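With one protein chain held back, the other chains of the complex are shown just where they sit.
Just so it is clear, A and B label the chains in written order, and each chain counts residues from 1 on its own.
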Amino acid sequence: MNPLEILIASIFTHNIALVYILGMCPFIVISKNFKTAVGMGVSVIFVVTLTAIINWPIYWKLLVPLHAEIVSYLIFIIVIAATVQLLEMLIEKFFPPLQASFGIFLPLITVNCIVLAVCLFMVLRKYDFIQTLFYSFGTSAGWALAIIIMAAIKEKLILVGDIPKGLRGPGITMIIAGLMAFAFMGFAGIITLQ
Amino acid sequence: MPKKIIKRSFKHTKPYKALTTGMWQDHPTFCMVLGICSMLAITNRLDNAIAMGVGVTFCTAFSSLFVSIFRNTIPSRVRMLAYMVIIATFVICVDRFLKAYFPPISEAMGPYVGLIITNCILMGRAEAYAVKNGPWLSFLDGVGCGVGYSFMLVLMAVVREIIGFGTLLGFRVMPETWTNWVVMTIAPGAFFLLGVYLWIFRTIAKKTE
Partner (left out) sequence: MNSRGSKTLHIFIFVIVMGTVSGIFLVGVNLWTAPLIAKNEEIKIKSAVLDVLEIPYTKPDLLNVFQEKVREIKKERVILYKGPDEAVAFEFYGPGLWGPVFGFVSINSDLKTIRTIKILHQEETPGLGARIAEAAYLNQFRNKEFLPKLLFVPQGKSSAKNEVDAITGATGSSRALERLLNETLQKNISMLQK
């Protein structure tokens, strides 16, 4: 399958937030402010792509020859946690200006399901290395796109302000997400993932 | 989310409290809006929802138990990693068990079983409760949260399966003339339904932001 097709499909037709419904916790909690959403989105793109390209050789070149697929989940999350920790330390040490806008999101990413989900899907769909690279970048970019749109809508929503009390916060976020999911369904059929 | 402090009344014993806070007062989905991902994705059929609920309950209960047992030996720097490893171990067990004994359910849930690992509820309970309390209480707390979460899964799945497929656990419950609402079985319907549930619950419990 053409890597470019995978890229487009994972951003639009198979958007991980709106079709597979993953990465919801930060999607709801961190989407209150446009700027934070952008910061979170960029950090996720970085971490997801990095961990996927680390995990791919570990799974196919190490675990499969050893018949140790059973520990794959364990290895994946350890790699994710270690990568995040490492990035955090590197940023703290060498790029302190980035710390404020980028570093504070890193610890939150460890528990973001899309990082693990990308690793699981890449194994399930048997992508090769180049495909994995495009898939992981596309998926995280799709997630970033979704959270940024959500934050933009929610910022405007505050100006309206007559949402029923019980619906405020997560309730209305869900309804907006539903409408966005509808909109993204319009992309269906452009490209299909195998 | 604002942190909630629960005042423990002496009316009830502590284990009872530990078991029930997760079911109502501190309900993982309604109050803390956690664990939404797997909740929305797999609740279009009741059998999947029940399997997911049992799996999550098992994992929360045992991971809380083990985190609590080792809470004094885990170095705080690698705390998160340690929780992750403990949680992942139990999730792999559940995954294997489903694959071995219930292959159709395992097939239907696909990668979402593995994603229990990153279900925020497990991590949340480990960090918020199990590190501060004894093994027995933590275990009960885990069971309580798991049951509360499963209850919500079932609530979602019942509505979505009846309206979306006209069936319940595969048996036809709606009349033949019923037109299936396809939207309920896919992502947008899941979002809308959870939005409505959150609205109802938060209005009843007077929890607003």
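Going forward, a residue touches a chain if its C-beta (ideal position, glycine included) is under 8 Å from a C-beta of that chain, and two chains touch if they have at least 3 such contacts.
Quick caveat, the model's predicted, so the values are computed rather than measured.
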Check your understanding: In the complete assembly, which of B:L19, B:A61 or B:I86 touches the absent chain?
Key -> B:I86
**Study point:** Residue among A:L74, A:I147, A:L167 or A:M180 that touches the chain left out of view
**Key:** A:L74
Study note, to complete from the structure: Contact with the hidden chain, among B:G35, B:G114, B:G148 or B:G164, goes to B:G164
Exercise for review: Can you list, in ascending order, the chain A residues touching the missing chain?
Suggested key: 1, 14, 19, 70-71, 74, 125, 188-189, 192-194
Review point. In the whole complex, what residues of chain B lie against the chain that is missing from view?
Key: 44, 73-75, 77-78, 81-82, 85-86, 88-89, 92-93, 96-97, 99-101, 103, 107, 164-165, 180, 182, 185-186
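The rule we apply is simple: only the chains that are shown with their structure count from here on.
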Practice item. Please compute the C-alpha centroid of chain A, do the same for chain B, then give the distance between them in whole Å. Key: 21
Point to revise | Footprint of chain A on chain B - complex, ascending | key: 1, 33-37, 40-41, 80-81, 84-85, 88-89, 91-92, 95-96, 110-111, 114-115, 117-120, 123, 186-192, 194-196, 198-203, 208-209
Point to revise | In the complex, chain A residues that touch chain B | key: 18-25, 28-29, 70-71, 73-74, 77-78, 81-82, 107, 110-113, 115-117, 120-121, 124, 164-175, 177-179, 181-182, 185
